[in-house]
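Below you will find the structure I want to go over with you.
Complex shown without one protein chain; remaining protein chains in place.
When the chains are written out, they are named A and B in that same order, and each has its own residue count from 1.
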Amino acid sequence: MRLLSWAYLAAAYAFVFLPVVVLVVFSFQDGRLPVPPFQGFSLQWYDKILGNGALMTALWHSALVAFVSSALALVMGFLAAHALARVRLPGSVLLRGLLIAPMTVSYLIIALGLLTTFNQAGISLSLWTAGIGHVVINLPLCFAIAYAAMGDHQKNAERAARDLGATEAQVLWHVSAPMLAPALAAAFFLSVTFSWDEFIIAFLLTRFDVTLPVEIWSMLRSGLSPATNAVGSLVFLVSVSAVVLMEIFLFRRPK
Amino acid sequence: MTASLSIQSVTQRYGTALALDAVSLDIAAGEFVVLLGPSGCGKTTLLNLIGGFAEPVSGRILIGGKDMAGVAPAQRPTTTVFQDYALFPHMTLADNVGFGLRMRGVARPERRAKAEEMLALVGLPGKALRRPHELSGGQRQRVALARALAVAPDVLLLDEPLGALDLKLRRAMQDELKEIQRRVGTTFVHVTHDQEEAMAVADRIVVMNAGKIADVGPPREVYLSPKSLFSAAFMGEINQIAVRDGQSALGALVPGTGTLLIRPEAIGLNGALPLGLCRVEDVAFFGTHVRAHVTPLKAPGTRLTVHLAQTLSVEPGAVLDLAATDHLMLEEE
Partner (left out) sequence: MSLHAAERKLGWGLLAPALLWTLAFFVLPFLAMLALSFAHMEGRAIVQGFDPGNYIRAFTDWSQLKALINSVEITVTVTVISVVLAWPLAAIIAWRVPQRFQRLALLMAVLPFWTSYVVRSYSWLLVLGKNGVINKALMGTGLISEPLALASTRTATVIGFVHFFVMLLTLTIYANLIQLSPNYARAAQDLGAGDWATFVHVILPLTLPGVITGAFVTFVLCIGDYITPQILGGNAELTLPQLIMLQMGRSGNFPMASALSVVLMAVVTLAYAACSRWLRLDRL
């Protein structure tokens, strides 16, 4: 039983890691195809992609839209969570459901709906229209995380602050946000990740200023290439570094 | 600073449940009043109404003669010490205590000085840069008190402030609380369900039951001459003997119809009201007294609880001639 467990664990890790290992290994391929045999170690593909202007622009777009849309989603989600956790509003269950609803709808449908609306309203597509879509998908996430983190402990501290004369803005700024900092940081981080990696909304709602996943998508059209491996490996490296940093600074904080 | 408080026929409802039923109470400036009652009787509800965390369905609350209707907690001259303290975990003690002043736009150095002063008042000098999680329960309690007092409220509301402390610490803190109240002169409204704590600190005790005030008065009065059976029983152990037209199971003790109330410590070998011969059922040594259950020979169905002198050594089965030094007759309406 014990042996079986470890065997299963090993097999699972092998399955999970297989494509990533293949991806990274063949990004160093000294040849034109990222498939066996491995023809030797080369950094030429990294060189190539770092010199690819379109790709670097797309990377910048992705970062921009990820941070801006996540910040917006976080602020709105936090304020809404605060309102629904504090104030007894009529229909608050319904309101909560409405705010969470986009989570259960496929990104494709959200994108299609927005595309229809933007077309009808005569709004031309740009990075910002994709950003709007990203806020739509991240808002429920930020709201849900912030809402779940607001416990009694928090509620009482806010009450105490109000009792001591704090205005609502002061309560939010001096008490709620600092107390929720870990949850808010996690929500922001997750949002950035989702937005950064999101394809279909960005694909349908941008025209010229595309994001990184869309640019990678267009690279795929020309077939297998170690260049794609190199981009994927770089993204992987950056994301994993970010995760490790988050892990160290956010979740390992001494109590 | 200090102010009087007037609660005028305040009613509060949660759904259809009546949490407060037309409660009226006047509290003088500088008075230390304790709201005492069993769980669910509406103490917290009343405190929340005074603090402005909720609004009554009907009735008025006046502080210093001013109607508080529609005044938010921040604008009321009240502050609250919460049962779980609600200290801000991300701030130092100085920042916690200085928070109210900060909200009032007081400059940093001044805030800091006041915080140090208040921390010293509650017995925590030199700990300004600590954080709440580094403190013990009793110390947190003091910080919560300092924080609430730092803005010089007219009325301080305390919701079971000592509830989370162990018994020994609670007894020590209640003396300190009384002492601090004397020094600052603020009106204190203190909620508890511990009657010993109530008697230790209160100028006046308000006994509540099921959303109504069952009794009000200084500790001595509420304990010795309660106005209701409920408050009599809630303030401490008491023997209740039914009397009908001057007759009871123990014979003719007092005239009238109602309930004869005798505290266990009022029963002894001498007294003005003879209870007759009683058989001792069981005995326990309590340190300050000997507690025993006895059955009057005249009324085998009745059991009385008595507190006998520490020096008296009795065994179960012994027969004593007992009498009461003090009693109270609550006439039936």
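Simple rule for what comes next: a contact is a pair of C-beta atoms (placed from the backbone, for glycine too) under 8 Å apart; a residue touches a chain by one contact, two chains touch by 3 or more.
Remember, predicted model here, so these are calculated numbers, not experimental data.
For the options A:I49, A:I132, A:V175 or A:V210, the residue in contact with the chain missing from this view is A:I132.
The chain not shown here touches subunit A at positions 2, 5-6, 8-9, 12-13, 15-20, 22-23, 26, 33-37, 75-77, 79-80, 82-84, 86-87, 89, 95-96, 98-110, 112-114, 116-117, 120, 132-133, 135-136, 139, 143-144, 147-148, 168, 193, 197, 199-200, 212-213, 216-217, 220, 224, 228-229, 231-232, 235-236, 239-240, 243, 247.
Following the convention adopted for this analysis, only the chains that are shown with their structure count from here on.
Centroids of subunit A and subunit B (each the mean of its C-alpha atoms) stand 54 Å apart.
Within the complex formed with subunit A, the residues of subunit B that make contact are 51, 53, 72-75, 78-80, 82, 84, 86-90, 99-100, 102-104, 133, 147-148, 151. Across the complex, subunit A meets subunit B through its residues 152-153, 156-157, 159-167, 170, 174-175, 178-179, 181, 255.
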